[in-house]
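A protein chain is absent from this complex, but the other protein chains hold their places.
Labels run A and B following the written order; every chain starts at residue 1.
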Amino acid sequence: MSFLELNNLQVGYEKGSSVLNDFHMTAEKGELISLLGPSGCGKTTTLRTIAGFIEPTRGQVLIHGRDYTKTPPNKRNIGLVFQSYALFPHLSIFENVAFGLRMRRVSSSEIKKRVAGALAMVDLTGYENRLPAQLSGGQRQRVALARAVVIEPDLLLLDEPLSNLDAKLRVGMRAELHRLQRQLGLTAVYVTHDQVEAMSLSDRVLVMNKGKIEQEGKPEEIFYRPATPFVARFMGFDNQFTGRVKSIGDNQVGIEAGTYRLTARPHFVPDVRVGDSVDVLFRPEVAQLQRAPGDNAVPAEIVFRTFQGNAGEYLVRCALGEFTVAVAETSPSFAPGAIHVHIAPEHLIVEKHTDE
Amino acid sequence: MRRSPLLLAAFIIVFTFLLGPFLIILIASFSGDASMAFPPKGFSVQWFRKVLEVRMFRDAFWTSLQLAVASTITALALGTPVAYALVRFHFRGQNLVEILFSLPAIVPELVLGFGLLQYFALRANVPIFPGLYFGHTAILFPYAVRVVSTSLRNFDPAIEEAAISLGASRLKSFLLVVMPNLRAAFLAAFILAFITSFNNVSVSLFLTGPGVATLPIQMLAYMEMYFDPTIAALSSIIIVITFAIVQTAERAFGISQHI
Partner (left out) sequence: MRQLFQTRTLLLLITPALLFLALFFLLPLVFVLADSVRDPGGLTLQRYGDFLAQDQTRSVYFRTLQLGVIVTGLAALMGYPAAYLIARMPANRRALAMSLVILPLLTNPVARTYAWLVILGRNGFFNQTMVGLGLIAEPIRIIYTENAIVIGLLQLFLPLMVLTLVSAMENIPTDVEEAARSLGAGGLQTFLRVILPLSADGLVLGGTLVFTGSITAYVTPAILGGTRVLMLATLLQQRAIALLDWSGATIIAVVMILTTLLINALLRQLRPRSA
C-alpha cells in the first residue's frame, strides 16, 4: 500500500466534461513526484484535490491508508507552497511561519524553537521581524517553504513554486528544494509545466494531458523513451517526419521516407509491422550537419541561422520537412546552402503513426 | 490634450461651482443680522450659539447619530458575508443576488420610505425608530457589499487557502488573515455608509413622528418656519465636519479609491 493513493478520481463540472476521469496515482513515502504538463491538463486540479480544496465527484484520496476524501482541507496535515507564495502580508516572517503551529495550539516556547529551526533550514535566520513586503521574491519563497514544513506535514504539495522567480534564482531554489525534501524525508507532489524542473527534482514524473496520464516513470525513462507523441514533443523531440516501415530486426527498424532509407535503433521498438506508417522523432541537439553524404544523412538546405550566445540553431529544409538543428558555439559554422543532416540511429524514436 | 487653457478654465469653473457654495455659506453664517443678504452685514457668532441652544437640533442630532451607527453596523455585519460569498464562490443565481443587493441604490429612496410608512408604521404599527432603522440599513447594503467586494477581489485567494491548509477554519482564516488586510475597505465603507445614513432625507421624510426626527428633517422643518442664518451656521458646522472627516480619511487610507 502506497503512502499516497488517488483512486478512481473523478473531478469535474456538474454537467459535461470532467477535468479528471478515473484518475489513478500513487506515491511512496519520501518520494517526490512531479505532475508535468501544459496548462489545462489537470495537474493543478489534482493537487488541489489532494489538498482538499476540491471535492471529487467519485473516487478516494488516501494518505497513509486513511481516507481523506471527505475531510476538510484544514484538517489534513498537508503543507502547501503556492506559486504566488501567499504569505500573510500583515504578519511578520516569524508569525507567518508560526501560523500553522498556532493553529495546532503548540506551546509558545515550542513554537519559538521550531520556527527558528525552520528559518535556519532555509537560511533566513535573522529575518523574523521583517514583513513579507520587505523581502525579495526568492526570500519570500523560502519563507513559504519554511511555513509549510515547520508543521511536519504528512505531505508537501507544491504548485509551480518557482515560476515567479527569475531564471538564475530558479536554478538555485530548485537545488534548495531538493535538498530540503531529501533531508526531511517528505513525500512531495510537485506541479510544473517546466520539464527541466521536473526532470531534475523528481523520483518519478507523471506527464499529464487533458486529464489523463500520458506516461509515468523515472525521469530518464520519460526523457529517453517517450511513450507517446505528446510526451515526446513535450520532452523536446521537436523534429518529426513520417515514413513507412521497411524492415524490423533486433532493436532496429528500417524506415523508408520519401526516397531515403534510414535506420533507427530506438530504445524500444514500437508495435509495428512492415508496411505500417510511422512517426519518427529526434531532438534538435542530436542532429548533425555535415558536408558529405552518408548513412542516415539526408540532403538539406540551410534556411536560417540564429545565434543564441553559446549555442545556435539552424533551420534546415529537406525533402522530409523542416528541422531545427541545435549546435554548440564551438562547432564549425555553415554558410547557407546545401548540406546534409545526419542523425545517429540511436537517437531516432519510432512510433506508430497517429494523426495528432 | 496637454495643458490646454480651455481645459484648465473648464476645470476651474467646475471646481468653483462645486465648492464655491460651501464657502459662501460659511461666510453667511457669520452674519451680524438676521437678513439673508450677501455680503453679510456685520460679523457675529451668535448663530452658532443659537444652533447649540435649539433643543430640537440637539435631539435630532442624537437620533441621527444613533440611527447612523446602528444601521451602518448592521449593513456591514450582514453585507460583508454577502460580499465574501459573491467574490469567493461561484453559484447559480449569483447574478440575481448581485442585482438584488444593488437594488436599494436604484430604487428611489422616497418610495422605500413611503412603503415603509404605509405598511410598517401605519398598518403593522411598528414604531417609527425601528422603521427608520430598517429603511436606513436597507439603503446602506449596496455600499457595504460594493466596497468590501471590490477590496476582496484584489486580495489573493491563495492567502486564505494557505491559512486553511495550515489548519485554520474558513471563519478563522477570514478573521485572522482577510479582515486585517481589508481594514481600509471596512473603514471606507463605514464612513461612506455612516455619512449616507446621517444625511439621509428621502427615507426619513415619511418616517418622522413626535419625538423622532433626524437632523436633516428637523432642518427642513425649521426652514419652513424661519429664514435666518441659524440654518446657515448649522450647515457650516456640518460642512466643516464632513470636510474634515473626508480629508482625514483620505490622508489615512485613501478613501476616494474605494467609492
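Rule of thumb we're sticking to: contacts are C-beta pairs under 8 Å (C-beta built on N, C-alpha and C of every residue); 3 or more make two chains touch, one makes a residue touch a chain.
Note that this is a predicted model, so its numbers are computed, not measured.
> Among B:A68, B:I128 or B:L234, which residue is in contact with the omitted chain in the full complex?
Of these options, the touching residue for the absent chain is B:L234.
> From the list B:A34, B:M56 or B:M223, pick the residue that touches the absent chain.
Final answer for the missing-chain contact: B:M223.
> Residue-wise, where is subunit B in contact with the chain that is not depicted?
So the residues of subunit B touching the missing chain come out as 1, 4, 6-8, 10-11, 13-15, 17-19, 21-22, 24-25, 28, 35-39, 74, 78-79, 81-82, 84-85, 89, 91, 97, 100-101, 103-104, 106-112, 114-120, 134-135, 137-138, 141, 170, 192, 195, 198-199, 201-202, 205-206, 215-216, 219-220, 223, 231-232, 234-236, 238-239, 242-243, 246-247, 250, 254-257, 259.
Here is the rule we use: only the chains that are shown with their structure count from here on.
> How many angstrom lie between the centres of subunit A and subunit B, each centre taken as the mean Cα position?
The separation of the two C-alpha centroids amounts to 55 Å.
> Give the list of subunit B residues in touch with subunit A in this complex.
Residues in contact with subunit A: 156, 158-159, 161-170, 172-173, 177, 180-181.
> Under the touch definition given earlier, write down the residues of subunit A that touch subunit B in their complex.
Those in contact with subunit B are residues 51, 53, 72-76, 78-80, 82-84, 86-90, 99-100, 103-104, 144, 147, 151.
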